[in-house]
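Below is one structure, written out as C-alpha cells; the observations come after it.
One chain of protein is taken out of this complex; the other chains stay put.
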Amino acid sequence: MKYSIFSLIHQAFRQQQDWKPAWREPEPKREYDIIIIGGGGHGLATAYYLAKEHGLRNIAVVEKGYIGGGSVGRNTTIVRSNYQEPGNIPFYEWSLKLWEGLEQDFNYNAMMSQRGVLNLYHSDSQRDEYARRGNAMMMHGVKADLLDRDGVRALVPFLDFENGRFPIQGGLLQKRGGTARHDAVAWGFARGADSRGVDILQNTEVKQIRVENGRTIGVETNRGFIAAKKIGLAAAGNTTRVAETAGLRLPIESYVLQAFVTEAIKPLIPCVVTFGGGHFYISQSDKGGLVFGASLDGYTSYAARGNLPGVEDTIEEAMAIMPGISRVRLLRHWGGIMDMSMDGSPIIDKTHIDGLYLNCGWCYGGFKATPGSGWCFAHLIATNETHPNAKALRLDRFATGHVIDESGTGAQPNLH
Amino acid sequence: MHDSILTPQTALMGLINAGRYGRQEGDVGIRISEVKNFSLANITAFKNCREPLEKVIDEYLGLDLPIGPQRIEKNGYALIGHGPDQWLAIGYEENSASIFDKLEKASRDYAAIVDQSDARAIIRLSGPDARKALAKGVSIDLDPSVFHTNCTATTFAAGLWINLWQINDSPAYEISVFRGFGASLASWIKSSAEEFGYINQ
Amino acid sequence: MSQPKSNRLSTGGIIDRNHPLSFTFDGRKMQGFKGDTLASALIANGIRIVGRSFKYHRPRGILGSGSEEPNALVELRSGARREPNTRATVAELYEGLEARSQNRWPSLAFDVMEINSLFSPLFGAGFYYKTFMWPKSFWESVYEPAIRRAAGLGRAPEGLDPDHYEKAFAHCDILIIGGGPAGLSAALAAGRSGARVILCDEGPVLGGRLLSERRFINDFPAAEWVRSVEAELSSMANVTLMRRSTVFGVYDHGVYGVIESVNDHLAEPPPYQPRQRSWRVIAKRAVLAAGSIERPMLFGNNDRPGVMLGSAVRTYVNRFAASPGHRTVVFTSSDDGLSTARDLEAAGLSVEAVIDSRPGHNSQTMNGAPIFSGSQIIRTFGLRGVQAVEVIDSYGNIRLIDCDSVAMSNGWNPAVHLTCHLGGRPLWSDKKNAFVPGTLPVGLSVAGAAQGNFTLSEALDDGFRLGTHAAVEIGFKMSEPSLPGTDQEGTSHEPLWRCIKGKGKRFVDFQHDVTDTDIELANQEGFRSVEHMKRYTTLGMATDQGKTSNIAGLAILAEVSGRSMDEVGTTIFRPPFTPVALGSLAGHHRGREFRPTRYTPSHKWASEQGAVFMETGLWMRAQYFPTKETPDWFSAMCQEVTTTRERVGVCDVSTLGKIDIRGKDSAAFLDRIYTGTFSTVPIGRVRYGLMMREDGFVFDDGTTARLGEHHYLMTTTTAGAGKVMAHLEFCHQVLWPELDVAFVSVTEQWAQFSIAGPYSRDLLRKLVDPNFDISNDAFPYMAAATVSICGGITARLFRISFSGEMAFEIGVPNRYGDAMIRAIMAAGEAFGIAPYGLEALSAMRIEKGHVAGLELNGQTTPRDLGLEKMVASKKDCIGKEMSRRPAMLEPDRPIFVGFRPLAPATKLTGGAHFLDIGSEPSLAADLGHMTSVTFSPTLNSWIGLGFIKSGRERIGQRVRAVDFVRNSDTLVEICDPIFFDREGERLRA
Partner (left out) sequence: MRIKCPYCGERDSQELSFLGQADLVRPDPDGTDAQQAFHDYVHIRPNPAGVNRELWLHAHGCRSWIIVERNTLTHAISSVEYASPRFREKAQ
C-alpha cells in the first residue's frame, strides 16, 4: 500500500486493519543471483537500487540480527557533503543529491531535514583550513559559506562566545547539510527493496563466505548454505570478521563510537554544530532530544558500548561550547562499531576473488553515504564497473599511495 | 662586566597568595604551598648500568635507587621512581644543584642525568582533607592502605600529567607539573580545596 | 477553580511537621514539610494534574513514587537554574521551591493541543513515516517546523548555569548499590568483614521500600532496624554511606558512574559547594540491591490522574502521610493489593473495593471493603481525574464503582538495569513472572528484589550472603550472620498483561502515549523484533526509559506474535540509569577550565606590554604587541617585521619542543628517525631535520644540535612536541630496543628566545659573558654552544634563524625567563629592539619560504615540500620505503611554491584554490591550494605559499587564486617560495 495522508485517513476509519508488513519474512531460497551481507543502511540501499535501477530481482539481504540494528540505527544522523579531498567530494555530493529526493523515491518519510551543518573554527589557521575545504567543495559546485563570529552568533546565539577556552571565531556552513531519521532510512530502503522482490533474511548470520577456484559460490549461515553468484559485503563494523572467512585481509580496524541523547526539550538548536577545538557535534532531533557525539573510544572493540572517559570527554566538549545546557539531562548513551580504514575514507571495490565485492571502511561517516553507497555499490555489482563517483574509493590505494586522508593523520585509524 | 643580574622567579609566583580561602567556618582542611628553590634531575639508566649507577648515586646522595614507584628520602634529597629505569632526583638544599652537577658528570657512562630544576612547578598539599581534594582529579587510590608515605605516582589529573608523591602521614603530598601548567595546577587544586577551607602558605 | 482540600494525614509518616516549607506550583503557593518530595507535597495539597503527555497532551497525574516516574515531570526552578523534565517524585522539597507544569498551552488545565487526542486514530505508531511527503517542499516549510514546535517537554534553562560541578574518584573493595533491606544487610556483612565499603542510594534516606511499608523486623517496626543498621554502618571507618547518590552506569573493569546530588535539595548550593558531583567509583566487587519497580495495569483510560501504582499509594500514605485519595479502588493481580488496602484503612482512608484479577477469593471483604476476585477494571471515568471505574467480574457482570483514586498492582520488575550495561541480557523467569538478571558484569552480584527475591526475609538474607561472599572472595573475613526475623508477607501473583478490552486507550508507555494497539500495529506491520517494536512505537524511549512500561509492552508483543517472553526478550538497558545533568559529567572542566592552559616564560612580561595572545594547542602565545602607533594586528605585525629586519627583534620560542637525547646509540638512532644523517653532525653544530611517518608523509621538522659525542638536543614544532616524543619512545622501546638511548623532554627547562636582526649579535654581546666569542667566525650560522650570560648564568646559544635574519636562539633556565626577556629588551633598547609575536614570526617565515603548520599537515611528502634532497639516499629511515609508492611520485602532485598577486596590495587568503586562467571550476581543473599568506612589509606586497600541480615547472606563470567562500578571485604569479634573501646572506652575516 502506498503511504500517504490519504491511506492514513482511510486506515484511521478502518481501525488500521489493512496495513501490511513493511517487509516479508521469507524463508531463504537455496540460491540467489546476488547476496548482500549486512542489513544495514548500505546493504538495504544496495539491494533497493539493484532492484530498482538495474532491474535485478533474485536478491537476498542477509542480516545476522534485525535490520537497521547496526550503525545505521545508532548514529547521530548527520548528512552533509562538506569534504575536502577530491576523491571524496563527488561521491558524497552524489549521495546528498540522492537524499534530496529519497523520500519521494522510496515512499517513506525519512525526515531528511536540511537545516545546515556548521563547523566552528577557533583560530586563523583553522579558518584557512575550512576555507580550503569550502573552496574544494565549491570547485565541484557544492555550496559552502564561511561565517565570521557575528555570522555564527546570528545563527546559534546560545554558544559560548565570551568565556571559551578556544574562543569561537567563525564557522563553515553547508546549508544543505542536516539530519535524517536513522531508522526510517533502513526501513524505507527495506520496504522499497522487499516490494521489488528482494528477500530480507533477518536473524541469518553469515559464518563463512565460500570460495572455490577463486570465485565465490555462496555463504554458510546459521540457517544453512545459501548459494549465490555474486556477493556484496556490506557488514560495516564487522567487515574484517566476515572478509577473513574468504581469506581477505583488509586495512581496517574496528572501534567504538559513542552517541548520546538528552531528554527531549523544546526546540533549541537550529542546525548541526561541530566544535573545532575537539570532535564534539550536536543537533536536535525532531522529538526534541539533543543528539551528540565526539571522538572514538580510542581502542579497537566489537562491544557496542563505550566507557566513561569517552562519556566525560564528550560532555566536557559540550560544556566547552554550550555551557547553557549544563542542567539538561543525558537520557541515554550507546555505542556502535566503526569500520575504521587506514586513511579514514571508505572502500567500494571488487576484490581479487571473483564475485566478491566490498563496501566498507565507512568510519564514522557512512550514514550520509547510505544512498550514494547503495547506488554505487549496486552499479559495481550489476555492471562489474566502478561507478564514476566512486572511482577513488578503491582498495589498492593503500599500496599505490592514492590515499584519501582528510585529516592528514596517516595510517592510524583511531586518529581519524 | 654586566650590570644586569637576572633575578630568578619561582614557577608559581603570584599564584598562591597567603591567606585563608574557600569555606570560612570551621577548621582549615588543607594547606597549600609552593615548593621553591629545589633542584630536580631526571635520571635514566643506560642499558645494564643499574649497578654502577647505584654506586655513584650512593656515593653522592647516600641514597638507594628505589625499585618501582617509590620514593627514598634522606638528608634533604629524595629519589622518586617514575618509570622503568627512570627516576627523579630532588634536592631541597641550597647546594643540591652543584651536587647534581657532579653526579651527572660522574655517572655519564651509566645514565642520562638531565637537569629539570626549572622544568616543573611543585605544589605541596597537606592537611586532613588533602586526600579528598586530590580525589577530585587523581584517579589512583590514595587510601593509606594503598598509597602511603613514600609512594609515588605519575598520573593524570584534571587534564594534567602530574608526578605525585606522599611525603608524610599528615598526609602531605607534593605534586609536580610542567612549569607552564603551573597556573592550571594551582587553579584545580584551589578549587578542589574550597569546600574544606584552605590556607595558602 | 475550587481550592483544593488538604490531603495531609494528621499523623504518621517520616516528614518533619515542625519544619513547614512553602513552595509554588504553576505560581500557586502551597505548603509542605521537610521530608516531602514535590510529588508528596502536591498530593498533600490535593493536586491531581501535574503534567501533559507528549503526543496527545492528555492530563496526567502522578503514577509512581520514585525515579521510575513517567508522568509527573515539571520544570523546577527558574531562569538560569531552570531544570526541565524533573520528576516531581524525586525532587526534595525545599523552602521556596518553584515548579511549573510543562508541555501545555495556555494552561495545565486547558491545553489546546489536547485536540491531538481527537485525531489519535491518525497518530498510530509510526504514522509520520507514512505521510508529510507531499508536496516535497512542504516538509521543510510546513510539516517539519510544526513537528518540531510540538516536540520536547520542558524548556532548556536560560543563560549560564550559576552553579558549579565537580568530579571525583573513589575506590573501594565493595560497592553496594541501593540502601534498602538487601543493600543495608549487604553493607553490614561487608563492613563487618573489614573491607572498604561504599553504599550508594538514590534517596536522601536509607531504608528502601521499608520506608514505605508497614513492616516488622524482630517484632519492631522496620524503621528501627534501619536506624540501628545505619548507626552501626556510620560507626565503621571502612564504610562510606553516600545518600542522594545514584549509580547511573556500569563500565568495564569495575568502574561505576555515580552522581551525587550534593545540593539539589536546597534552593541554592551553599558557597564553595557544587550542585552535584560525579564520581567514578572503582570497586573490586559490587552488590546490586536496587530493588524492584511495580508494574501498572492496562485498562481503558488507565492514565487518568488518580490512577497510581499501589506501591506508590502506600509510599504516599505511609512515608509522607499524604493521601492520594479518600475513596480508593485497589486493583491487583498479587497479594500486594491486599497490603495496599490494609495500609489505607490503617490510615483511616476508605477503600471502595479490592478488585483482584486472580480467581478464587470470591465474596470476601476486607475491613468492610468488598473484594471482587476474578474481576478486572475495564476503564475509568472522570473529568480531569478518576471519578469511577467500570469493573467486570468473572461472570461478565459489569458494575460501576465510584472512587477518587485507583491503586494498581501488577507484580514487580526487578531493577536489572545495571546488570545490562555491559551487555548482559535479562532472563524471563516463569516462577517470578519477571525478567531477572542474566549474565552479570564481572564482580557484580544481585541481591533482594533486584534479583527477583521479593520478600523482605529474602532481601535480608541475600544481602548478607552476597555481602559476605564478596568480602571473602577478595580476602576478607567472614562475618557472623545475624539474620533478623520478619513478619509474614504474601507473594502470590498472576500477572494480568492487559485487561479485557473496553472503551478508552490502554496506555503502556504513559509518557510517550504508546498504547497496546500501537504495539499490535507494529507487529502487524512487521516490526516484530522487540527492538523494531521499540523504535516504531517509541515504547520505553521517554525520560523514564520505560521503567514502568517495557515489560508490559513485551508481554503484549509476545501475545500478539505468538511467542514466549523469552523469545521476545527485552530491549537493551543503557546508561544512565536515571537521566544525569550534563554539567555534572563535565565537572570543573568548563569555560576556560575546559582544558589546562600553558603559559610561556615571558607571559607576565608580555601581558604587561599589552600583548594580544592566541591559543596554539594548549599554549597561550603572544600574537602581536600593539603600540599606540600600531594598535591593530596588521600595523603591529608590519612594524615588528620591519624592526626585526632592520634592527633587532625578540620572540619567545620556548614552546618549541625540546628533547634531550643521550646514549651511545643516539647518533644511530637519529639516523633512523630523520630523513637526513645526524651521525655526521659535528659537535657544536645544528642541523635541520625532517621526519616522516612510516607511511611516507612528513611528520615533523626541526633543528637538532649535537652537544656531545652522545648527546643531542632535538627541537620539534610546538604542535608536534608530544607526538614526536611518543614516536621516539615507540621506535626505541618497540622497534629498536637494542639501541641504548634515552630521551627527556626539556621543553620547559629552558626559556628560549629568538633574537633576530642585524643588531642581534651586538645585543647579545651585552648579555653573553665576554669570555665567549660569538663573532661570525667563532660562532657561525648553525653553531651551538653552552655559554654563560649576565655574569655566570648558564645558557645555551644557537645560531639558527627562522626569520632569515642573522639570528640567535638563547636558552636560559626557566626561572630566569622573565628576567631574561626584560634583560634582552633593556640591552636592545639602544638598537631599537621590538618584541615580535606569532603574526610577525609567521610573516617572516613566509618571506623565507619555510614550511610550517599548514604545509606540514600530514598530507605532504618531502618531495611535495621540495625537500626531497633531504632524504638521504644511502640509509633507511622511517617512512622512506612508503614515500616511494607510485602515487607519491606522480608528476602532477601539487608541489610547494610561492605566490604573489599581480597587484601587490591585493590581499591573498589561505585556503584559496588555484585555477588556470580561463578554466571553469571543477575538481579536475583544481590545481592546488594556498596554505599560508601574509602581507610582507619587507616586499611591500602580499605573498603566499601553497601547493600547485607541477609547481616548480610553472614558476613565472600566472594562475587564479580563487576563494569562493570569501568572494575573491586574484591573479597570482607562481614564484620561488623563498621571497627574500634567496642566498641566505643575511642569516650568515
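Letters A, B and C mark the chains as written, and numbering starts fresh at 1 in each.
Just so we're on the same page, a contact is a pair of C-beta atoms (placed from the backbone, for glycine too) under 8 Å apart; a residue touches a chain by one contact, two chains touch by 3 or more.
Everything numeric in this text was worked out from a predicted model, so none of it was measured.
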Notebook entry, point to check: Taking the complete complex into account, which shown chains does the hidden chain touch?
Noted result: A, B, C
Checklist line | Residue among C:882, C:912, C:927 or C:948 that touches the chain left out of view | finding: C:882
Notebook entry, point to check: Of the residues B:28, B:103, B:140 or B:175, which one touches the chain left out of the display?
Noted result: B:140
Margin query: Can you say which of C:112, C:346 or C:735 touches the chain missing from this structure?
Written below: C:735
Next item on the list: Have a look at A:67, A:180, A:252 or A:404 and name the one touching the chain we're not showing.
Entry: A:252
Margin query: For review purposes, identify every residue of subunit B that touches the missing chain, sorted by number.
Written below: 47, 50, 67-69, 81-86, 139-140, 153-156, 161
Note to self: For review purposes, identify every residue of subunit A that touches the missing chain, sorted by number.
What the structure shows: 238, 240-241, 244, 249-254, 298-303, 307, 309, 342, 398-399, 411-414
Note to self: Suppose we count only contacts with the excluded chain; which residues of subunit C make the list?
What the structure shows: 251-255, 280, 282, 423, 442, 694-695, 726, 729-730, 732-735, 737, 876, 880-882, 884-885
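The definition used in the following text is that only the chains that are shown with their structure count from here on.
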Next item on the list: Find the geometric centre of each of subunit B and subunit C from their Cα atoms only, then give the gap between the two centres in Å, rounded to an integer.
Entry: 32
Notebook entry, point to check: Do you know which subunit C residues sit against two or more other chains?
Noted result: 167, 280, 587, 589, 593, 595, 597
Check: Contact residues on subunit C for subunit B in the complex?
Finding: 166-171, 196, 271-274, 280, 282, 587-589, 593, 595-600, 604, 618-619, 660, 662-664, 740, 742, 744-751, 766-767, 769, 789-791, 793, 812-820, 823, 826-827
Item checked: Of subunit A, residues touching subunit C in the complex -> 3-5, 7-9, 11-13, 16, 19-25, 65-66, 68-69, 73, 86, 89-90, 101, 103-104, 107-114, 122-125, 127-136, 138-141, 144-146, 160, 163-167, 172, 181, 183-184, 187-188, 202, 262-268, 277, 284-288, 303, 305, 307-308, 311-312, 315-320, 323-334, 397, 399-403, 405, 407-411
Checklist line | Partner subunit A, residues of subunit C touching it in the complex | finding: 54, 81-85, 121-122, 124, 127-134, 136, 139-140, 144, 147-149, 151-161, 165, 167, 249, 251-252, 255, 257, 278, 280, 421-423, 517, 521, 524-529, 531-532, 535-536, 538, 542-543, 545, 572, 574-576, 579-583, 585-587, 589-595, 597, 614-616, 693-697, 853-854, 857-859, 882, 885-888, 909-913, 921-923, 925-926, 929-932, 962-966
